[in-house]
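A short write-up of the structure that comes next.
Missing here is one protein chain; the remaining ones are kept as they sit in the complex.
Up next is chain A:
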Amino acid sequence: MAREAWLAALADGWADPARLYSAGRRAQQLSDAARAAFAESLDVRPDEVSFWPSGTTAAQAAVLGALAGRARSGDTLVHSAIEHSAVLHAARRGKAVEVGVDRLGRLDLSAWDTAVSAPGVALASLISASHEVGTVQPVAAAAGYCGEAGVPLFVDAAQSVGRAAVPAGWSLLSASAHKWGGPPGVGVLVVRKGVRWISPYPQDDLYRPGLPGSVDLPAVVAAAASLRAVQADSQAEAVRLSALVDRIRARVPELVPDVEVVGDPEQRLPHLVTFSCLYVDGEALLHALDRTGFAVSSGSSCTASTLKPSHVLEAMGVLSHGNVRVSLHRGTTEADVERFLAVLPGLVERIRREAGM
């Protein structure tokens, strides 16, 4: 679906939408149609939607632009300890207050209430669900406290859009097309009407959130089509994947000794499951799984560019080494999960034996 839309948009949407010649107008029509499709999918107004080259740039534009827009009210960003590193990097540009999570990765709402009610808070930022452990965050309650304090809330919804509804009450929201199965290189930012946002980049006269310069229109069109397609059966797909995640959550600790499955067992994303194996080098396990045909991620320090363990696992206080994150997708079958469960115990056992355990 996304591929067909992309090819059609390549044929019809190659021109600069800002130009007045007919090819440019055709491109503008495609751009408007994509914007309208996103607005409908996200239940917002078309002029609240802007396109960015990635979820990362969209999230960072949300944070920096909303902070700039609120400079007269305050200079402090309140954020959860489990935000995506894109948001944490933006947070380091200025003053920030971090709010912790519990062992299951759930936001400490009482600390959040205190933090957003403090004087000088310009913006609050909360990920809709942890991208590392899958725990869904109490967005509605967090938005309620922000509303009482008069502080806009930015929700990084990269993990949720296309899979689950995001509760209302936020002021800015970002998403990433490749997370819902769309093309890479498309981020979406929604800035609700009435929210002051000032571009962190030099801006042209047409004042409206967006990155200066052209967007990759064929990719944007494909992203809109793919979101529509995944939303059409997202509920059925969530039920199917969630049952497979339940199976992994239940069986891994039975099959492998000394394993900790992390994240909230119920308030969680349908497709993501994370566990840590004691005495196991996460990188070794990742490569061993890769050789047997499984592409998984890890929050262990040995797999990170920084050689530091995942800030999410640290914030939860759970084991960070031997960490494996499995993301299921539309193509994942029950047979795939069974094969994963069949090969995992032997791989873990071999790595432990080689380490002398």
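Quick note on the criterion: a contact is a pair of C-beta atoms (placed from the backbone, for glycine too) under 8 Å apart; a residue touches a chain by one contact, two chains touch by 3 or more; residues count from 1.
The rule is simple: contacts and distances are computed from a predicted model.
A.B. asks: What is the missing chain called in its UniProt entry, if the choices are "Sulfurtransferase TusA family protein", "Cytochrome c biogenesis protein ResB", "Xylose transport system permease protein XylH" or "ABC transporter ATP-binding protein"?
C.D. replies: Missing chain, UniProt protein name: "Sulfurtransferase TusA family protein".
A.B. asks: Looking at the full complex, which residue from A:Ser199, A:Ser301 or A:Ser327 touches the chain that isn't shown here?
C.D. replies: Once the missing chain is taken into account, the touching residue is A:Ser301.
A.B. asks: Tell me which of A:Asp108, A:Asp258, A:Asp336 or A:Glu349 is the one touching the absent chain.
C.D. replies: If we include the chain that is not displayed, A:Asp258 is the one touching it.
A.B. asks: Of the residues listed, A:Gly194, A:Gly213, A:Gly331 or A:Gly356, which one is in contact with the missing chain?
C.D. replies: A:Gly356
A.B. asks: Pick out which of A:Val139, A:Leu319 or A:Leu344 touches the chain that's been left out of the picture.
C.D. replies: A:Leu319
A.B. asks: Residues on chain A that touch the omitted chain in the whole complex?
C.D. replies: Considering the whole complex, chain A reaches the absent chain at 258, 260, 276, 278-281, 300-302, 307-309, 313-314, 317-322, 355-357.
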